[in-house]
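Note that this complex is displayed minus one protein chain, with the remaining chains in position.
The block that comes next holds subunit A.
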Amino acid sequence: MISFRTCRGFSRFNQFRGPLSFSFDSPLLLELHQIQPPEAVFLLQSNYFGTSEVTVKDEKFAPTQRAMACGQSACKSNCYKEEEDGNNQEENGRISGCTTTNTDSDHTVICSKCKEKEAVVPHNNHLYHDQLCLECFRSSLFGKFKLAVTSHSMISPHDKVLIGFSGGPASRVALQFVHEMQLKAHMNFEASRDRSLPVFGVGVAFVNESAVSSVPSHQVHQVNEAIKDMESIVSSLAPPMKEMYTIPLEGIFSEIPQEGKNLLHELLNTISDATGKEDFLQHLRMLSLQKFASDNGFSKLILGSCASRIACHVISATVKGQGYSLPADVQYVDARWKIPVVLPLRDCLAHELNLLCQLGSLRNLKLFDRPLSGINGQVSSFVALLQEENPSRERTIVRTAEKLTPFSFNKIPETDHANNHPSLPRRLKAQNLKSNESIAVDVFCAVCVGPLSASEMQKAKSGDQFAANCCQSCLFQILPKEPSALQNFYSLLPESMSRRVKGANGVGRHWLREKIADCLLSDDEAET
């Protein structure tokens, strides 16, 4: 007698269904014939609806069942991980072709989900217990993407979304998935009689960092070629039409390219810390995207940040002492910006996205793929090491950060659009931010736009200097120490960053003021 436990949860049940329907007409059950189909159904169903333990009377049945029991990588319930020894595996292979783990090259492995096509996604001890065909693998990733999009109302029909596209695998997949979604919406639109729901618009933005990357001048044409390549990728995803924009990073400093470049270089040279420089560049990139999006009427910014990336961010933010503001960065939605930023690929691992690009022959190119240095470099190699040791480590890290209390801006602000269209299926449940749990913030760091903690806020209130409005982490790693260098630093800052402090209408404060405009007495004059 062997008892086993299964994971509970919707997505897991889906995984369950495959093997279940399979086992109806298979010789397996006939062979076992201790369990009749109705009984099996009952067992599995009752298991899903609450009973945590299922008893199967035959030992032979157990290995297969076990494999089914925990299809999910990060399953935290008490299900058994595969521990079968060689014996069981052989038996396994004999009784069911679906979960065979034979590695013989001449043996074609059938996808364990659809039971039709050849499995191409390799069996991986912890990530996939099943070997999947490309289509099933792809649809599992698309499922995660779509769940994130719909449950956090990331894209609504009236939106015009801008995809931050670096050319790398993650943003390539984001682009592909958004395209598919748009295509479907487009087809629905064409087919519907009243055409009441418009199709959301998509733009693709590439931030050209050649001004700061160490690309030698003779390779400039390579950059241009790569950009052309990207344009061809984007144009291949039509209809519906998507426009690709190349945004030069120096654009936020000045309209004139050369002047902007000089300013950018000078500014970066004032930052001595390598990690600080890297992080600062990251902030500038975001500023560029934000500026472009708001100038061109986009309503959402989609980034391809994946779970692996976020896991690294969690650790590095901890190491940099940004524990307070950390939860703001790891949510699906980040609406502290003028244009809300959404992360639909937050649940996918970099490994999965790479694999999808490889197998699905999604063309991607790594253009400004600099190796990370300093703290960020240390952290990413540390996380990679841990991931190797346990493939669900990245997810665990993200899940830890998920448990931290998010901020009030970590959800899409309620708009009129949504209210005007009761036809839209709104999943309120999924906006899993209880309003009393999240904390309203009004002061943000002038550099990294992280919310300031209470003690930092005290300082921000006391002085209206730029430095007083920065978080401790930026103060240390980005702002120069010497007063003269600091002055120089201020003078070089792009307007959109320095404006955050002047007149104290920081991004967040501005946003909050809008929210509570009705209740505010006209104290604007009194305050200044």
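Going forward, a residue touches a chain if its C-beta (ideal position, glycine included) is under 8 Å from a C-beta of that chain, and two chains touch if they have at least 3 such contacts; residues count from 1.
As a working rule, contacts and distances are computed from a predicted model.
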{"item": "From \"Cytoplasmic tRNA 2-thiolation protein 1\", \"Nicastrin\", \"ER membrane protein complex subunit 6\" or \"Glycine cleavage system H protein\", the hidden chain's UniProt protein name", "value": "\"Cytoplasmic tRNA 2-thiolation protein 1\""}
{"item": "Contact residue for the chain not shown (choose from A:Val204, A:Val234 or A:Val314)", "value": "A:Val314"}
{"item": "Residue among A:Ser151, A:Ser213, A:Thr246 or A:Thr396 touching the omitted chain", "value": "A:Thr396"}
{"item": "Contact with the hidden chain (one of A:Gly168, A:Gly203 or A:Pro327)", "value": "A:Pro327"}
{"item": "Residues of subunit A in contact with the chain not shown", "value": "78, 83, 275, 314-315, 317-324, 326-327, 374-375, 378, 382, 385-386, 389, 393, 396-397, 399-401, 403-405, 437, 439, 453, 472-473, 476"}
